[in-house]
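Working notes for the structure below.
Apart from one protein chain that is not included, each protein chain of the complex appears where it belongs.
Then we have chain A:
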Amino acid sequence: MTNRCTLQLTVLLCLTGAALSVNYGKLRFKLRSSNSACQTLLWQLITSPQHCLDDRMDFQIPRQVEQPQQFQKEEAMVVMYEMLQQIHTIFRRSFSNAGWNETIVEKLLEELDDQMDCLETALEEIKQEGKFPWENRTALRLKTYYLGILQYLKAKFYGRCAWTVVQVEIFRNVSFLNGLIGALQD
C-alpha cells in the first residue's frame, strides 16, 4: 500500500514538474557551474592587487544584492541578468588593455554569455506566464552602481590599477551571484 501511495505521489510530482515551464533545477546547475568558472577566471586575471591599494574605491553595491534571500525567484533572475549584462559590458571594454591575458578575458565573456543565454530563455518564459517583475527598483540601483564603475575607469584613464580595483569588485559580484542562484528555488 505504501508503494502505491509513493507511486501516485511520484506521478503527481512528475506531472507538476512537467507543467512548470522553467526547470529551476537545471537552471541552477548550469548557472552555478558557469559562475564557478567565472570565479576561477577572475582569480587568474587579478594580478598584484596589493600594488593598487591607493586606488581602492567603495562603489556601494545595492544592499539588496548582498541579501538575496529576500528575492522571489523571478526577481532574482532579473537582478542576476542585470548584473551579468553589466559585467559583460565592462569586460568588453577591456580588450584593448595592454598586458591582459586576452584568452582569460575571452573565456570570461564566454561564461557570461552562457549564463545570459540561459537566463534570457527563462525570462522569456516567465514573461509568457505573466510573472515578470516589471517594477524592479534593484535593477535601476544596479545600473547606477555599474555606471559608477564605468565612470571610475574613465576618470582613471583605464589604468592598470583602476582595472585591478574593478576586477576585485567584480570578483565580489560573482560571489553575490552565487547567492542569487540559490534563490532560484522551485
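The rule we apply is simple: a residue touches a chain if its C-beta (ideal position, glycine included) is under 8 Å from a C-beta of that chain, and two chains touch if they have at least 3 such contacts; residues count from 1.
We take it that contacts and distances are computed from a predicted model.
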Quiz prompt | Omitted chain (choose from "WD repeat protein mio zinc-ribbon like domain-containing protein", "Radial spoke head 6 homolog A", "COPII subunit" or "Interferon alpha/beta receptor 1") - UniProt protein name | solution = "Interferon alpha/beta receptor 1"
Quiz item: Of the residues A:Ser33, A:Gln128 or A:Gln185, which one touches the chain left out of the display?
Solution: A:Ser33
Exercise. Using the touch definition up top, pick the residue from A:Glu66, A:Asp113 or A:Glu129 that touches the left-out chain.
Key: A:Asp113
Quiz item: Which residues does chain A use to touch the chain missing from this display?
Solution: 3, 10, 14, 23, 25-26, 29-30, 33, 78, 81-82, 85-86, 88-89, 92, 106, 109-110, 112-114, 116-117, 120, 123, 134, 136, 139-141, 143-144, 146-147, 150
